[in-house]
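I am attaching a structure below and will ask some questions about it afterwards.
Removed from the display is one protein chain of the complex; every other protein chain stays in position.
As written, the chain order gives the labels A, B and C, with residue 1 at the start of each chain.
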Amino acid sequence: MSNSITMIEAVNLALQHEMQHDDSVVILGEDVGTNGGVFRATVGLREQFGIKRVLDTPLAETMIAGLSVGMASQGLKPVAEIQFMGFIFPTMEHMIGHAARLRHRTRGRLTCPMVLRVPFGGGIHAPEHHSESTEALFAHIPGLRVVIPSSPARAYGLLLAAIRNPDPVLFMEPKRIYRLNAQPVEDNGKALPLDRCYTLREGSDITLVSWGAMIKETLEAADQLKKRDISCEVIDVVTLNPIDHQTILASVAKTGRCVIIHEAPKSCAVGAEISATIAEQGLLSLQAPVSRVTGYDTVMPYYRMENHYMPNSADIIETVTSTLEFS
Amino acid sequence: MSNSITMIEAVNLALQHEMQHDDSVVILGEDVGTNGGVFRATVGLREQFGIKRVLDTPLAETMIAGLSVGMASQGLKPVAEIQFMGFIFPTMEHMIGHAARLRHRTRGRLTCPMVLRVPFGGGIHAPEHHSESTEALFAHIPGLRVVIPSSPARAYGLLLAAIRNPDPVLFMEPKRIYRLNAQPVEDNGKALPLDRCYTLREGSDITLVSWGAMIKETLEAADQLKKRDISCEVIDVVTLNPIDHQTILASVAKTGRCVIIHEAPKSCAVGAEISATIAEQGLLSLQAPVSRVTGYDTVMPYYRMENHYMPNSADIIETVTSTLEFS
Amino acid sequence: MDTVYTAEIHYSSYLSESGTALQKMPQWAEKPEQLVHYYRNMVLARQLDNKIIALQRTGQIGTYASLLGSEAIDTVLGELMLKEDVLVPYYRNHALQMLRGLPMGEMLSYWGGDERGNSSPAMAEDFPNAVPIATQALHATGVATAFKIRSEKRVAVTVCGDGATSKGDFMEALNVAGAWQLPVIFIVNNNQWAISVPRSIQCGAATLAQKAIGAGIRGEQVDGNDVIAMHESVNEALKHAREGKGATLIEAISYRLSDHTTADDATRYRSNDELKAAWDREPVKRLQTYLHSQGWWDEVQETAWQNEVSQIIQKGVDHYLAMPPQPIENLFDYLYAELPEALQEQRDKLIRNAQPGGSHHE
Partner (left out) sequence: MDTVYTAEIHYSSYLSESGTALQKMPQWAEKPEQLVHYYRNMVLARQLDNKIIALQRTGQIGTYASLLGSEAIDTVLGELMLKEDVLVPYYRNHALQMLRGLPMGEMLSYWGGDERGNSSPAMAEDFPNAVPIATQALHATGVATAFKIRSEKRVAVTVCGDGATSKGDFMEALNVAGAWQLPVIFIVNNNQWAISVPRSIQCGAATLAQKAIGAGIRGEQVDGNDVIAMHESVNEALKHAREGKGATLIEAISYRLSDHTTADDATRYRSNDELKAAWDREPVKRLQTYLHSQGWWDEVQETAWQNEVSQIIQKGVDHYLAMPPQPIENLFDYLYAELPEALQEQRDKLIRNAQPGGSHHE
């Protein structure tokens, strides 16, 4: 029997499962202990596993990342939380310079099986710096996996996979859908594959490629387009580094058209890599130019204007329509 | 009369010129004072302008960036040096969260006319972390200009432009060509335009798009291809954010083919944005898929293997050849 | 073994928790004017805080960080800083921002998710709120560097919480302030909690003031619930900085009487007893008791002032609620001094989408 749970509950469930089955899993971060995390991702874990496995850290993101590298080198599996994506930048020297390189630098002598969890994205009317989507900064880093779930079930299975993965993983959680759309998730300890795109809907007219909270908008658009007899294949990229281009290319080979949707600003984002790869490797199968529906190349505004910034299903439908009209 | 000078001398000349003509220009960084910078970019400036305008800082990159933001908010024009690109990551919270946003956040009340100079790229047999090319991490940031010169004359004119620009600029200097190919540079105080691609060679068969030290390899490739009667248009992108796509699109509209060359790892790099934009907006003019000649998606190796990592003119020629053969 | 360095950290207070004098008062506090003035401002801050929380609860304003318990800190800083000094605040300094000139309505608009809350010309060269913890400490040192370079007798004042003292930015800022003897003051509003993390877990040192020692700057503790002690300490630090003698770290001992923000529920992680004890030490009541005991303030004045404050606040709220929405093209128009050509098309699209029939028209 499995209950219907939300994504944030699925995150909590995966953490709990893995801590129970693997003593080396240790949680750390700001407010993850007594408070159970500002989004409640770690609620109950301190009580269950004690203060040696759920560590409330001082307020210092560089430290959280650097400490995790040191702990991971000792064979622990730190799962660190950064409270919001807007506060992740101090971790970058350690994530890029150390976490992503420790295995390479030591030719496998030391490794870094850590996970850095971070909620990201807009849409919850949060204060400044609480709504960014900067996955592109990490997707460019060799050695660092970037994984983003878009449903409770995938959050559960992918987080298990991320923790078990012997290399560092940035696990980005689309907080806008933390509590939307509960679904049954069985606590069966089954990890889902990383480095794979997930095809959420099969379709024949056009391929929609997205990730994170934009999957919600994308699926909504696909539903509405279906009513107009337009058949969308919807691909959730899930792992943004390394990207499983083959699944996307195979889909576009079939549909001939593609729209990529993400919340981050357009320029030099992950959408560019996907669009470029499709055109470079699938040029002849393209019946229309690939289009990107994205955030603007501007600062994520304070919440009053955030809805103007963020792409929505109407934008997607509009772009799909013009892509289908192209000839 | 103008002497032949190298790129590093041109950087020094521009700094000197601007400090002389604008009292608000202040230099800061590690070893920029007495030592004149580890690459000698700031040599002589301390003697000429005194310790209040050339500040040797404590060893702390976050501080260098944060301090610059504070200074710039006061109307100074800090030109800060980060010693190597591998050490730039601690600046990111301030560059992304503050420098790039101060004007936006205060609706123009406070601004951030700072320049962050940083040598980047491989090829000088330097120690670990001294050879990275992570321009993509900054090119994705709205509000932050990213400028890269590839010759002494452009280094001079673009650095003047960067300092005079009322917004923050990341000025990346391809250190491999710091001392290659001296050329006459007149100290005339003329800034070159930002936000513009520079067409270095006109050609009709194919467009080669690159920046930084890879311009050298690209020009060499173009020279050799010319001997085989292949006419390459060579575009130096120069400003990687915001990118002047129009110049590139116009060129590709003419040539129908394009190869993009950069030293950074391939995935989610700036080359992806350019390739994607060409295919999205110029699909019908493309006679062959765009190709990218780039570093591998792996860690920049220690210097023994760096030449295996870095693209060279032979790689470019090979890719141009196959792009021309495509039909 | 030679002793090569010795240091002491001092703690100062003038008013006891129950509002009685602990020592001889400084001269300025022997007359009512300044203290009554402080009291009035603190009452305003407190009542305003209540009002904003009510606005939040009724959906008229966004997530809000209460200032409850830091009234003395903000009030003293607002009084003693000169107009030409520069404030580099954090997100709990809106009382201070108003004392420095920011109209209440515009301050409220910040919490209403509107950048115009940072843009009032009345803010002069003050920084907007820093949300990324401790980053403001470095901006303040940068501002102070500018003052020093230009030989101006101005001071940069920055405020942060106890949690912020653990972040590299804070310590790098102290360090450069010491190395360069900068005219900057670091106020740590040690309200004992960083969201759910208590001071004891944040740092193993006996005081936060002693972080100054490693940077070679002045450091001291002061009762942050005591306007008189705060006044003395801030005054001295400002003088020191203005005279070119360098930076001071003031650890003001206070207590976060509220939840961390309106999005937080502090009952999850701290005891009612602790909170109750903290209310016994709070700054407003304490000063009120003292003023009463001196015969400088009475119930009539209290009622009159509370009423006046209500009206002031209502005006500010009205102003806030009546602000027309900002033009959406602001999203692009303040990103750069001049909009780069490459962004023109995106700007057009933004405007198009917001028009009737557009995908973002609400």
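Here is the rule we go by: a residue touches a chain if its C-beta (ideal position, glycine included) is under 8 Å from a C-beta of that chain, and two chains touch if they have at least 3 such contacts.
Every value quoted in this text rests on a predicted model; they were computed, and no experiment measured them.
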| item | value |
| --- | --- |
| Omitted chain's touching partners, listed by label | A, B, C |
| Omitted-chain contact residue, chosen from C:89, C:161, C:178 or C:224 | C:178 |
| Options B:52, B:125 or B:190, residue touching the unrepresented chain | B:125 |
| Contact set of subunit C toward the excluded chain (per top definition) | 1-12, 166-169, 171-172, 175-181, 201-207, 209-217, 221, 246 |
| Where the unshown chain meets subunit B, residue by residue | 30-31, 33-36, 38, 56, 58-63, 86-87, 90, 125-130, 266, 296-299, 301-309, 312, 314-315, 318 |
| Absent-chain interface as seen on subunit A, which is shown | 26, 52-53, 55, 57-58, 60, 62-63, 65-76, 78, 90, 93-94, 97-98, 103-111, 142-143, 165-167, 195, 242-246 |
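Everything that follows uses one rule, which is that only the chains that are shown with their structure count from here on.
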| item | value |
| --- | --- |
| Chain separated most widely from subunit A, comparing mean CA positions | C |
| Most central chain, judged by mean C-alpha position against the global CA mean | A |
| Between subunit B and subunit C, centroid-to-centroid distance (C-alpha), Å | 40 |
| Whole-Å separation of chain centres (CA-atom averages), subunit A against subunit B | 30 |
| Distance from the mean Cα position of subunit C to that of subunit A, given in whole angstrom | 36 |
| Shared-contact residues (touching 2 or more other chains) in subunit A | 62, 86-87, 90, 128-129, 296-299 |
| Multi-chain contact sites of subunit C, meaning residues that touch two or more partners | 115, 132, 168, 330, 335, 342-343 |
